[in-house]
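Note that one protein chain of the assembly has been removed; the remaining protein chains are unaltered in position.
Let's turn to chain A:
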Amino acid sequence: MSSNLLNVFKRLNITAATQIRLCSSVSNVVPDNREISVTKKEWKFPPQYTKPREVWIENLDTIEEKKLGLFELHPLVYATVPRIDLIHRNVEWQKKYRWVSWAHTKTRAEVRGGGRKPWPQKGLGRARHGSIRSPLWRGGGIVHGPRSGKTHFFMLPFDMRIHGLTSTLSAKFAQDDLHVVKDLELPTEEPAYIIDLIESRNWGPSVLLVDDTDYAPRNITVATDNLPHVNIMPVYGLNVYSMLKHDTLILTHSAAQKIEERLLIHLHSSITEQQMKFKLSQV
């Protein structure tokens, strides 16, 4: 555990160092005919102390990687300290809120028979018993056993859900497992193309593609249809469990911006309403 943490920190430092170098060499690296220019972003909540992280915008329309521009990510969302405890609590929550346990045992009332007293109370020299389905008996009922339809639903506090997302995004980014692409347009609908692309760029094997919209271009949906380890997800479906389940997280340019915007709003707003006790009627 501690060695993992150390690794994460080392990687964080390494990425921070490279970021600075990239900053200074921006004008040399990016060609003049770039489609997306490097612009200093105007945030509603500009970063206070930590410098914004910069990330390449890549392409998906050729197998070999092309850098289409640089893009700034807000450190509050993409470069926080990855709180592993919060990530774990989010994963546990996601597993539990949908889990209904169907384990079931019968009580002494539900086990068949047992209505008659097996032998008289006195005079036989045997222990007194009133039913052959008593929990003391073999084949008798179970006391305090599992009863089916037990839900494990609960809501994790709102702040923990928000910080779980930022922690996971930051951990993915620090480990070079988060990439930003311009869009999800592919030239072909062959699954071999996307397999080659993932192989050549050292992504994956499992890849989660996140787009701004909830309809993806036809080519990528057809290409990934039979690849169970390559999945497409809209921004509103992004969650800690899926991010951890996939090795690489690919965000489109607009998706990265939207995630950042939504999380920054929640990080800078009053959340008393969201923190209130969960009621079924609020859904």
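A few remarks follow.
What we mean here is this: contacts are C-beta pairs under 8 Å (C-beta built on N, C-alpha and C of every residue); 3 or more make two chains touch, one makes a residue touch a chain; residues count from 1.
Just so it is clear, contacts and distances are computed from a predicted model.
Note on the omitted subunit: UniProt lists it as "Large ribosomal subunit protein mL49", one of the names in "Eukaryotic translation initiation factor 3 subunit L", "WD40 repeat-like protein", "Large ribosomal subunit protein mL49" or "Pyruvate dehydrogenase E1 component subunit beta".
Annotation: of A:104, A:117, A:152 or A:268, A:268 touches the absent chain (contact as defined above). Interface note: of A:44, A:144 or A:277, the residue touching the hidden chain in the full complex is A:44.
Although one chain is not displayed, its contacts with chain A can still be listed: residues 5, 44-45, 48-50, 81, 83-84, 265, 267-270.
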